[in-house]
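Here the complex is missing a single protein chain, while all its other protein chains stay put.
Going in written order, the chains are labelled A, B and C, and every chain counts its residues from 1.
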Amino acid sequence: MASTFGQLFRITTWGESHGGGVGVVVDGCPPRLKLSEADIQPDLDRRRPGQSKIVSPRKESDTVQILSGTFEGKTLGTPICLWVKNTDARPEAYAEMKAKFRPSHADFTCFAKYGIRNWQGGGRASARETVGRVAAGAIAKKILRERFGVETLAYVKQVQKIIADVNPDQVKFRDVESNIIRCPDRKTAEKMIRLVEKMRKAGDTVGGVVEGIARGVPAGWGEPVFDKLEADLAKAMLSLPASKAFEIGSGFGGILLTGRQHNDPFRARRGKVFTTTNFSGGIQGGISNGQTIFFRVAFKPVATVMHPQDTVDVHFHNTTLKGRGRHDPCVLPRAVPMVEAMTALVLVDHALRQQAQCG
Amino acid sequence: MASTFGQLFRITTWGESHGGGVGVVVDGCPPRLKLSEADIQPDLDRRRPGQSKIVSPRKESDTVQILSGTFEGKTLGTPICLWVKNTDARPEAYAEMKAKFRPSHADFTCFAKYGIRNWQGGGRASARETVGRVAAGAIAKKILRERFGVETLAYVKQVQKIIADVNPDQVKFRDVESNIIRCPDRKTAEKMIRLVEKMRKAGDTVGGVVEGIARGVPAGWGEPVFDKLEADLAKAMLSLPASKAFEIGSGFGGILLTGRQHNDPFRARRGKVFTTTNFSGGIQGGISNGQTIFFRVAFKPVATVMHPQDTVDVHFHNTTLKGRGRHDPCVLPRAVPMVEAMTALVLVDHALRQQAQCG
Amino acid sequence: MASTFGQLFRITTWGESHGGGVGVVVDGCPPRLKLSEADIQPDLDRRRPGQSKIVSPRKESDTVQILSGTFEGKTLGTPICLWVKNTDARPEAYAEMKAKFRPSHADFTCFAKYGIRNWQGGGRASARETVGRVAAGAIAKKILRERFGVETLAYVKQVQKIIADVNPDQVKFRDVESNIIRCPDRKTAEKMIRLVEKMRKAGDTVGGVVEGIARGVPAGWGEPVFDKLEADLAKAMLSLPASKAFEIGSGFGGILLTGRQHNDPFRARRGKVFTTTNFSGGIQGGISNGQTIFFRVAFKPVATVMHPQDTVDVHFHNTTLKGRGRHDPCVLPRAVPMVEAMTALVLVDHALRQQAQCG
Partner (left out) sequence: MASTFGQLFRITTWGESHGGGVGVVVDGCPPRLKLSEADIQPDLDRRRPGQSKIVSPRKESDTVQILSGTFEGKTLGTPICLWVKNTDARPEAYAEMKAKFRPSHADFTCFAKYGIRNWQGGGRASARETVGRVAAGAIAKKILRERFGVETLAYVKQVQKIIADVNPDQVKFRDVESNIIRCPDRKTAEKMIRLVEKMRKAGDTVGGVVEGIARGVPAGWGEPVFDKLEADLAKAMLSLPASKAFEIGSGFGGILLTGRQHNDPFRARRGKVFTTTNFSGGIQGGISNGQTIFFRVAFKPVATVMHPQDTVDVHFHNTTLKGRGRHDPCVLPRAVPMVEAMTALVLVDHALRQQAQCG
């Protein structure tokens, strides 16, 4: 099940960065949901390279086609296959990669695993694989919004040392989309953009933190043991390319507090229970408690830099390698729709699981 | 599959903190492995309450019985059921919990989910559920050690602000076990122990960080997309009670570096490839690269404190609740075997998956 | 997942015919279902050896204990572990089996697979493994009955050449239980019993057919492709020890008809759709159509006979083996509760799946 995610709302992504295209099969989608390519394309546009001056300049339109699972504009309840053709394959750009392993990429480890690799790009480890996730995530977001009243959102919280000030309970989608770095704190966004541009010019790259949130999740989603909501979110986020860390609610910072300080007191008002603080990040014992869910994901600086670096060739001899042509100085703006997609995929899966077991 | 973990080496835990006991069924274990209770009990002893003055004083011997899956001291390849009876059930200690939800516990969320809960303890959300994980993990560790030459280890890296200095490439099991906090840096360990004792006396609790490592993992374990090795580790760790964060290799700290600084250069010596730094934490693109795997897990301060706290009762009226009798000031020493167990379960599963596909 | 059955109502059986006992973990059971041992024991009594003169005389009370998953007489929604201790282990009865493989048993194939086997009985291939299935099936039957108004039933339809006349739409449980062969056609039942007794005295064995039915299943359960309701039933039935064949509705006999004869005409009355014949057996295209579901399962004659038979020993030398002591002349009366259990497990799983996706 290497390429499948989810138990009841299951997605299977397929495709390499170079070849016939990339896609996803969504199995378990509820029937009678209005769905067309227009519901999916906007998120793919937020994910694609070339969307602004601070991301990878690869030019692909990433136009999605629904190959199955809908009829007269509605889902049938059967597998939905979504396909995006590859159009910008330039094998010559990768010639050197045939002979050498790029440092901190998956070239060496894929070869160690399979004894073969598609050296024309990153194969399955390429960020291009996330096309399928984002496309499937668009469907998941639609279901959450229309059938469960749940909103999922993500934004850039930090670029290197520059940290934004954002309120997870109030931030809006249009604020996130108001600038090319996708940080809703506009002043900080400008600083972030300047830093990324500086890095791009220096042929170097920079990482940061994306914060993901979900509002309107009712109390009761998630499982008490292995499939805790935060455990599935952690897996979802660590499965994104370049991610290195995940924290929910208070996260690593919470260990500076004592139990008395860290506990979230319950209060009730008009028959509704809430907490007066939210160090838990909306999840307690693996199950949502009705408060806003929020978490942070760290993305390392992109590995491809425009400077010579020590590495080995496929014959295991020492050599050096220098990125050439194109270079993506910061993955964060494009990681935002990926985080949203994975969040929605986790939540819709647990919504269906809750419906199955507890009716 | 709420209570099942793993694809090929699958464990299903069962049991509540109060009831007939807790246990685990391990399915997919290779046949002809020497196995007796003596292989499992030591890790359960490291996990159990009452083992030292700085952990929960609950008194349970946690004696494991193998109910199935072995014959004449060897595994049969069939499901291994392990059972630990409950002996220290004291329902009267929980009487107040029948009426009130404990803050930052799973009482409220479990009730919201199921409409029923075992109020005599934490039910499935209780740390007692981890008995099954640790027991199964002992088997996984044995397979890794004997069949794959892989060593898994964990230790306390940080308690509140006190941080230990430990070298993941060289730390030894006996150093971890040399003190009751399970920190191999002995001087720092003493400070940690003093802090935990102070907290216990104050009726308060404290959190921290456990570092987990795996040495000897060959290049090639893990999957390139959803089931990345770090993604499965993240899920495994965030499924542990009280955990709030996970980072692999450079983690959150890595975002302060640029790509040039953060990349791990490959070098080769005598036909063997290695990296000269290890910001990747032994995993690249979801697949092990042959270097030491290391990661950190944050555990929040234990929620039960000996002070009155605001909460609601089961009728959703405001009230207060104060912990009484027993209290666990710090989960970290007992979290160490849990982290080891989950690490081993993830790795052995991927070892078998690699054997299945790439054979 | 060798020992797990079901997607949402999942059971994992464990245990060998000789060892600490046999059992099952049921994961995914809806919460707040009234459940005690008294709901489960009657079906185990129908399954156990020694219940009449025409079945295996092994003496085991097969008393079930609920180890987890209930509280104050109701299910918690958490894993239910059921355990039946082994009491009649007589290793000496199996001494010869240590050295020789029994013909048409799983001794040789288990050894070929695992390189080890528990020769004290049939290990996992023993009919004793079905204790867990029947126990879990009792829960499934209760859910179907109380929450979905569905009744599941099975009975002996044929013993060797003796065929009973039974109407699947009207047969009642008390008619099935009115005799020791479990055939609701009483006259035929007497003939069957006489044949089985004759076989027992001759040290030989006899097989036959069990018919399984489900009444009250609403239209819409099942999946259109791989997890067709009849496909899951076929797998469930062929997973029972000694079963060799499965047919739904018209089955093998249906191929003697032409399409015109075989099609089931739809009719409607007061807004309700039904078919005027039921060659489909209540399932069309993998999905229930609201008519009675019925199918037949063939069980071969039990392999252990009281006569010397050619076989090989564990050193692969030719030898002979003769059953001794006990001998089960006919598996059919005990297969009836097994067929019922597996039917219920398939149906409740699909009920929950339907609730998840289309609910």
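Convention: a contact is a pair of C-beta atoms (placed from the backbone, for glycine too) under 8 Å apart; a residue touches a chain by one contact, two chains touch by 3 or more.
All values reported here derive from a predicted model rather than from experimental measurement.
Annotation: of C:248, C:293, C:336 or C:352, C:248 touches the absent chain (contact as defined above).
Between the chain not shown and the residues C:172, C:307 or C:324, the one that touches is C:307.
Of the listed positions C:27, C:129, C:185 or C:340, the one in contact with the omitted chain in the full complex is C:129. Summary of contacts with the chain left out: across C:27, C:211 or C:230, the touching residue is C:230.
Subunit B residues in contact with the hidden partner, per the touch definition given at the top, are 8, 28-31, 77-78, 224, 352-353, 355-359.
Those residues of subunit A that touch the chain absent from the view are 1-4, 10, 12-16, 19-23, 25, 27-28, 31-32, 65-71, 74-81, 83, 113-118, 120, 123-124.
Residue-level contact of subunit C with the missing chain is found at 1-5, 7, 13, 101, 103-106, 108-110, 112-115, 122-125, 129, 158, 160-161, 199, 204-209, 218-228, 230-239, 241, 244-252, 254-268, 271-273, 275-276, 279-281, 283-290, 298-305, 307, 309-312, 316-318, 353-354, 358.
Keep in mind that, in the parts below, only the chains that are shown with their structure count from here on.
The geometric centre of subunit B is 39 Å away from that of subunit C, both derived from CA atoms. For the pair subunit A and subunit C, the distance between C-alpha centroids works out to 46 Å.
Contact with two or more other chains is made by residues 224, 353, 358 of subunit A.
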